[in-house]
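One protein chain is absent from this view; the other protein chains keep their places.
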Amino acid sequence: MTPLTGYLLLAALLFAIGLAGALTRRNAILVLIGIELMLNAANLNLIAFWRYGPHPEALTGFMFAIFSIAVAAAEAAVGLGLVIQIYRHAKTTDLDQMNRMKG
Amino acid sequence: MFSKLDQIFVVLQHWVAGFVPVSLQPIVLALVGVVGIVVVFPALFALTTVFERKGLGRIQNRLGPNRVGPFGFFQPVADGIKALTKEDVVPFNADHFVHFISPVVLLVAVFMGFAVLPVGRNMQLVDLDAGLLFYFAMGASSELAVFMAGWSSRNKYSLLGAMRAVAQMISYEVILLLSSVAVVMMTGSLSLVKIVEAQSQYTWGLPHWYVFTPWGLLGFILYAIAATAETNRSPFDLPEGESELVAGYFTEYSGFKFAMFFMAEYLAMFSVAGLGATLFFGGWSAPVSALSFVPSWIWFIAKVMVAIFVFIWVRGTLPRLRQDQLMNFAWKFALPLTLLNLMVAGLWRFMNPGVVRWVVCFAILAGAYVLMARVGMKREKFGPRSYRYAE
Partner (left out) sequence: MNVVFWIFAVITLGGALAAMMLRSLVHSALAVTLAFAGLALMFLELGAQFAGFAQILVYIGAVAILVVFAILLTRSSEETGSGVFSPTWLRGLVIAAAVFAVLGWSILNSASALPGATVTPQVDVKQIGDALMGPYVLPLEIVAVLLTSALIGAVIVAMHEKEGAE
């Protein structure tokens, strides 16, 4: 097994864990955490490909990861702001109870 | 003679490393450096506690500690023995694991910050290319430790203190970071060693410290304010305001763990003061070229101690802020000024050296400061306190 395979498998497992969490947990905040984990797994892939790719000096994967980190921060801020607003409105963060389109 | 004294610790480090085989030498070199930091700064911490208590005593017209040893200078030893032998009380409902781990995380994060600080010429543990980023990453990690301490105690005072501390640290970290970015822009490097080197040149015997430029001066003032808030020192000590929250996030800690929090707080002060000295006051470089023969590490420690003195002085002088004043000041006054400072730093970089550059940059910053302060005063945001009494 080459090092790159190891990193890719790890990232795939991390992605799967994040996906499982996002699909099975009831709490909206934990779903967001699961999505963050999936994003992080993608970042690991990008960095690993940059490291073992043929042209590391082009910095492509590296830059992609940096931008991805920046976007993830924005995503978390907006997502959690939405969760807080929903909580104010519906008094719950349980996704199974948020089943009405009407306020 | 003096040049030897300057490098004495580096020589000592290599002398110790000479006793082990070559393959182990890098590890031993690093280890000796770590031991140096772990010994020197806690020793400074012990000294500082006495100075602080005596200085506050003088400001408040009382004596301060004067019983243990000559002039009370062995007080920290007595305090240390007391902290070590005290019973370690953990609340019954506390989250035991998190309660235990948070002081450790905090202390480790604070100690990590020292790794990139150049304490003297060739006297940094590691010269990371992204040293400043590393420093701020470690500073950010300590926030989570504070939250862990407050939350795991299952005490409303602890939790309130932790939330206040985290909110305050996050708000002021933005200012801390952005005021340092101006220095990074000017140096073109995130490495603290390069930042010091860029400032350790002299014209007419005077150094090229960044604090002697308009943007550097404003940057330093903002940095100092943010650093005071970052370390939860008075007048920004809302997270541990004794009259409101007992001791804030470490109310439920006793014995050695309390001592760890106490130490982490002072070590954070040292490291943030050291970073301020590095960024704006030329780190280990001498204030006039004629004094360059004095060992570099003496200058660094001296600058840190002057900063600590100012911390103590401010603590003895200013009253505590209110939460809304704290947040208004950070987001509506300091942050816009910091952003403007960044722009002026860019302008400074692209204007020709001379008096015109000085006047233009200074005028922009001073004008913005006066304008914002006036508007704020008019809206009664930053003005003198007005008290409303119950009727």
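For clarity, chains are labelled A and B in written order, and residue numbers in each chain start from 1.
As a convention for this text, a residue touches a chain if its C-beta (ideal position, glycine included) is under 8 Å from a C-beta of that chain, and two chains touch if they have at least 3 such contacts.
The structure displayed is predicted, hence computed values, not measured ones.
**Student:** Using the contact definition given at the top, list the shown chains touched by the missing chain.
**Tutor:** Computed over the complete complex, the missing chain touches A, B.
**Student:** Taking the full complex into account, find the residue in B:Phe134, B:Tyr223 or B:Trp284 that is in contact with the omitted chain.
**Tutor:** B:Phe134
**Student:** Touching the absent chain: which residues on chain B qualify?
**Tutor:** Residues touching the hidden chain, for chain B, are 98, 128-130, 133-134, 136-141, 143-144, 147-148, 151, 159, 163, 166, 170, 173, 188-191.
**Student:** In the complete complex, which positions of chain A touch the hidden chain?
**Tutor:** Contact residues on chain A toward the absent chain are 1-10, 12-27, 29-30, 32-34, 36-37, 40, 43-44, 47-48, 50-54, 56-57, 59, 62-63, 65-67, 69-78, 80-85, 87-88, 93-96.
By our rule, only the chains that are shown with their structure count from here on.
**Student:** Once you find the CA centre of chain A and the CA centre of chain B, what distance in Å lies between them?
**Tutor:** So the centroids are 34 Å from each other.
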